[in-house]
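Heads up, one of the protein chains got dropped from this complex, but the rest are sitting where they should.
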Amino acid sequence: MQSHLLTILILLPVIGAGTTVIYSLTPGARESHLRWIALAFTTLSFLVSLLLIQGAGGGLAAFRFAENYSWITAIGARYHLGVDGISLWLVLLTTLLMPIAILSSWTAIAQRQLTYFVLMLLLESAMIGVFVSLDLLLFYLFFEASLVPMFFLIGVWGGERRIYAAVKFFIYTAVGSLLMLVGIIALYFIHQTATGIGTFDYVVLTETLRTNVMAISPRAEFWLFLAFALAFCIKVPLWPLHTWLPDAHTEAPTAGSVILAGVLLKMGTYGLLRFNFGLFPNASRQFAPLMITLAVIGIIYGALVAMVQPDVKRLVAYSSVSHMGFVVLGLFSFTEQGMQGALYQMLSHGVSTGALFLFVGMIYERRHTRMISDFGGLARPMPWFSALFVIASLSSIGLPFLNGFVGEFLIMLGSWTSSAVQHAWIVTMLAGTGVIWAAVYMLWMLQRVVFGTKTSEANAKLSDLNLREFALVLPLMVLMLFMGVYPGPFLSRTRASIEATRRFLVNPRPAGAPDVAKGPRDNQSR
Amino acid sequence: MLLQATTTTAHNIGGPGTAYLPVMVFFVFAVAFPVMPLILGRFLRPWKYGKDKMRPYECGIDPETGAHDRFTVRYYIVAMLFLIFDVETIFLLPWAIIFMGKDFSFTLFALIEMLIFIGILVVGYYYAWRKGALEWA
Partner (left out) sequence: MSLIALQATNPDINLTLIAPELIIGIAGVLVMMIDAFARRGQRWLTGGLSIVALIAAGGASIWLGAGWRGARSAFNGMIVLDDLRLSFTLIFVVVSILTILIAAAWIDIEKLPAGEFHALLLFATCGMMLMASAGDLVIVFLGLEILSIATYVMAGFRRTDVRSNESSLKYFILGSFASAFLLYGIALIYGATATATLPGTTNIATIAGRLNHSLYPPLLLAGAAMLLVGFGFKIATAPFHVWTPDVYEGAPTPVTAFMAAGPKAAGFASFMRVFVFGFPIATAAASTAGYTHKSWLGTLAIMAALTMSVGNIVAIVQNNVKRMLAYSSIAHAGYALVGFVAAGAATDAEQRSAALTSVAFYLLTYAVMNMGAFAIVTLIARGNDRRTAVEDYNGIGFLSPVLAFSLSLFLLSLLGMPLTAGFMGKVMVFTTAVRQGYLWLVVIGVLNTAVSAYYYLRLIIVMFFRERNTPWDAPRLPVSVALALVITIAGVFYLGLFPGRVLNAFGAHPSISLSIR
């Protein structure tokens, strides 16, 4: 008996989009009702997605809620869905952020609402599809499909330089993923050569590649890793492929930025973890020093550039480069703490940065400017806003008892003990400075925006958060605290899945096969 | 005679020289036929040039415009129609001879086929007629 929960999750937003269109065609339809429909469907998706947690005890190594049907028989593509500990929380993050994003556009999006909400709903479908697909072709389908709605969201409802940002976003990410398509096709034939059956099925492919050492040549693995990694690293984005991010994040409407930072970036790190690690463990080991180097450069570079930004939104965007660098660092440390921490950091970055973009959106709606110099002294007219904004910023910095701390601490713990790169402690020290820089740019920004002297009369008359805005950020605030003090429920569900992937990264032999000594540090890291 | 030359049996086909001999002969004739009279005429006719003599001959009437004038499109339509039926007539003869065969066993089928072919042409002709291609005024 196959569960159809995941299909329902993918289809719910599409049905929502259809409902929105049909409603708008009925006589007497009011444009202001559209957002209620969108909110209803995204909330429903969230509630349905909560069902994914049930029954998930400690171990989540296997894929649950699996659906596996033949899709295109001619090339053996399958409609194969499933969640494990890695994807479970990312799906939930997506479904949680969507209603919040819809709610955040309540008044901000005044024009062309029908198109806007339809695109948002379609985007949600694509994003959920990315995280639950277990067939490479299907995954690619969703991965690319998520580009189009975001392209329109930036291009139509974005800021002044929206066209430039939208095109840059689209071309950058599309180019990266096209070579992945070639890689996927090549993988298909590698499997066909090895076993006689061509398949895009991730589970079958990993099984073959893990059990049959001869299936793939090191050379082929090298190039395939590169083809996949390019697509994902652009998405993450890893320095120096990050240049699309500041433009896209800054120009996108608030909800678009929330989704971009909250979910779309996670597709990159998720892809690295799921596909690069799962399919090409040997090449992953080979590339680890390079990736870690780039990640550390990204951490420091992102932080330093964030510091000098005059625009709040751009500052938050650059902080993403820095934080996602941490995630990559954790992933390529190949230690349990590091990888767990990376996954945790993905979630916590989605929550904190999502919240930060929401706050920036709120003051933008009030003042129609995002320049730090235009603000100052907001604490007096907007006490609630200021308090919550400070909490979100502190969570982004990585203050203990807030979510950011857990992820970054685990990552650095992992990278310190990592054997993936020589002198791992130097790397960790350098990355550690990133946390310090984060404190500097965030606190400096807070000092200039929230505290300090008021620079403009207009700031004095600003109204504090209204009920909708409270409802918007409250779930995220609660989550920040909860994830900061009690990470157990999250980590316990990811551990087994991470471990199942990690086993082949640290040790190329399948479990049970005689250990090949790879150096003393290898054993130490266990 | 010509027919027999082009349908030599398989055994007679040798190298390119013999196989294409009839074609060569044809080429020679094709070149010689128009060129020879011109050369001969050059030698035989008397040479007497004058202004009137160099004028294009248009049924004895003086030309009113230059020769590179645009003609009405009707000339071309009539010419095309003529060409179609002219070629059709040429096509009928080899068809009849080939499908005659040795024992006349296939003639009825060939006849029907040819009637269909002519029928299509007649339809086209009628279409042109109906559309006014033949009306001059």
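We just call them A and B in the order they show up, numbering each chain from 1.
Everything that follows uses one rule, which is that a residue touches a chain if its C-beta (ideal position, glycine included) is under 8 Å from a C-beta of that chain, and two chains touch if they have at least 3 such contacts.
Nothing here was measured: the structure is a model prediction, and the numbers come from that model.
Among A:29, A:156, A:194 or A:215, the one in contact with the hidden chain is A:156. The missing chain, though absent from the display, is touched by one residue of A:188, A:326 or A:416; that residue is A:188. Residue-wise, the contact with the chain that is not shown comes from A:75, picked out of A:22, A:47, A:62 or A:75.
Checked against the hidden chain, the listed residues A:108, A:167, A:429 or A:462 yield one contact partner: A:167.
By the touch criterion stated above, the residues of subunit B touching the omitted chain are 3-4, 7, 9-11, 13, 19, 98-99, 101-102, 105-106, 120, 123-124, 126-127, 130-131.
Where subunit A meets the chain that is not shown, the touching residues are 70-75, 112, 115, 137, 140-145, 147-148, 151-152, 155-156, 162-163, 166-167, 170-171, 174-175, 178-179, 181-182, 185-186, 188-189, 192.
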